[in-house]
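This structure is in structure tokens; I'll ask about it shortly.
A single protein chain has been removed from this complex, and every other one stays in its place.
Labels run A and B following the written order; every chain starts at residue 1.
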Amino acid sequence: MSRRLLALHLSARGGPAFAASLTVITLLAWAGGSWLASRPYFDGPAARIPVVALAPLLAVLLIGPTLNGADEDLERSTPLPWRTWRAGHILLAALAIAAALSLTGLHKPHVFGAYALIRNTLGCVGLLTGAAALLGARLAWLPAFIYITAVYAAAPRHGNTAATIWAWPVQPSSSGASWTVATGLFILGTASYMTYGSRPRDPVR
Amino acid sequence: MTTVSVEGLRVSYGKRVVLDGLDLELGPGVHGLLGPNGAGKTTLTRVLATVLRPDRGDVRLLGHRIDDHSGLRQARRRLGYLPQTFGFYPRFTVREFVEYFAWLKEMPPARIPLAVDRAIERVGLLDRADDRMKQLSGGMLRRAGIAQAIVNDPRLLLLDEPTAGLDPEQRVQFRALLREVGLDVVVLVSTHLVEDVVAACTRVSVVDGGRLVFTGLPDELIGTGGDSDSGDSPIERGYTAVLRGARTAPR
Partner (left out) sequence: MRRALRVEVRRGTAPFAALAMFGAGVWMLAVHPDDWGGRWAGLANYLRMSMLILCALMIAAGAWQAGRERRRDIDELLASAPRPGWQPLLVAWLAVALAGTAGVLVAFAGAAVLVARVATYTGGGWWWTLAVGILALGAAAALGVFVGRIFSLRVVAPIAGLAAYLGLGIATYWAGRAAAWLSPVYGGWAADRLVPVRVTALQAAWLAAVAALMLAAAARLRRTAILAGGLAIAVAVPIITGPAARRLPADPAAVELVCTATGPQVCLSRINAFLIDDVTAVAQPILAHLDGIPGAPRRAVDQAAQPDGQPIGENHETVWLNLNYQSTALGGLTSPDQLRADFRQVTRPACMDASGRREVDQQVYLTDALATAWMLDEPPTADTPLARLRALPIPEQRAWFAAYLDAAGRCDGPSLIRLGQL
């Protein structure tokens, strides 16, 4: 019964479309990463920063529409333990993305490879789920989108302590501070989404 | 004076034929359009609203053929339409929403402010005119939808289930509005609520299975019903009698 319910839940939230898009993004990330790493004017794996910063973001944005159902009020009126379901939903999605993307970065995993992809997936999921709790699933993509693109566009030239914190998505995976920030965001975002769910649409009505 | 004339109308979605060989003539007055779910009421309304292009048939609105580009535009200027599922921009205020549609209906800019106020007043939303659409209740939203439909003083007003979501008092007011508008305008009201038809309509048509199976005065529809027909009111009995007759008759 529970497996049937899981299948229904996944298809209600657009699971198949998510899986298909994730596959496409993974392939693109792999192709883009290989292309960048083979450019002569870059020093090897560090060239993959664009992929490392943007591929997790792109994949995580796809979780956005799955964060609430067609009618959130209707779903919440059911006796299902929604907190557990929400937490499971996020963990499953994060796991799927992290697993798929880290496959593309296994070549030299420590310098901007698999580890950094996993870290950025965690951070982006945190931003997205936190935003879903605050702004609703419709606009959940916005903060993560703006933050990551802004950080990437303005990647700091000189590293200092403050930069390793705010520019966590473009740090090498050896930077402990960046992991702390990303994990913190993940825990915070997932916890708030788990507790409050995505903010209901048009609360007045 | 006929302002809407439809001849040999055929509409299909893929293989499913929704309207077939439908003929209809409408003059000024309030026309009720009755029929079971899936009978083709909404499809007919959408064709008359020029949103749906028929496969076949001749449609003339207000003297313009709708397959002629400039005629279509002329007809649309004098057309008011409220779809069954009615979308809106939640951040717009009621006034802005109606104003925006006045612009879309190519009203002369100088006439817009007054026309907008009048339309909002006629649906009784003047005190909420500067509230955002998303703050309105379901009934108010529908009234805002009616306001956008009548803002351009249409000669042809198409309302698809306009009374859904209105409370009894609002429905009484709405019927009064219909009667007032219908004095010199063609109003087509598609509805499931037969009492609306008795109270507000000068003529009534019944659609079933994609064909027009009855057209006449409400009293004539009532007259077709016998005591053996199901229904709680004379017009409901008339309505079921017409449907039963249409279904047993050979096509």
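Here is the rule we go by: a residue touches a chain if its C-beta (ideal position, glycine included) is under 8 Å from a C-beta of that chain, and two chains touch if they have at least 3 such contacts.
Because the structure is predicted, anything quoted here is derived from the model rather than measured.
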item	value
Touching residue (missing chain; options A:Leu22, A:Ala37, A:Leu58 or A:Ile97)	A:Leu58
Given B:Leu19, B:Leu33, B:Val59 or B:Leu79, the one touching the chain that is not displayed	B:Leu79
Chain not shown: contacting residue from A:Trp141, A:Trp179 or A:Tyr193	A:Trp141
Interface with the unshown chain - residue positions in subunit B	46, 49-51, 72-77, 79, 81, 83, 85-93, 96, 99-101, 103-106, 109, 112, 148
Touching residues (missing chain, whole complex) on subunit A	32, 39, 50, 54, 57-58, 61-62, 64-65, 138, 141-142, 145-146, 149-150, 153-154, 156-157
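Quick note on the criterion: only the chains that are shown with their structure count from here on.
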item	value
Distance from the mean Cα position of subunit B to that of subunit A, given in whole angstrom	48
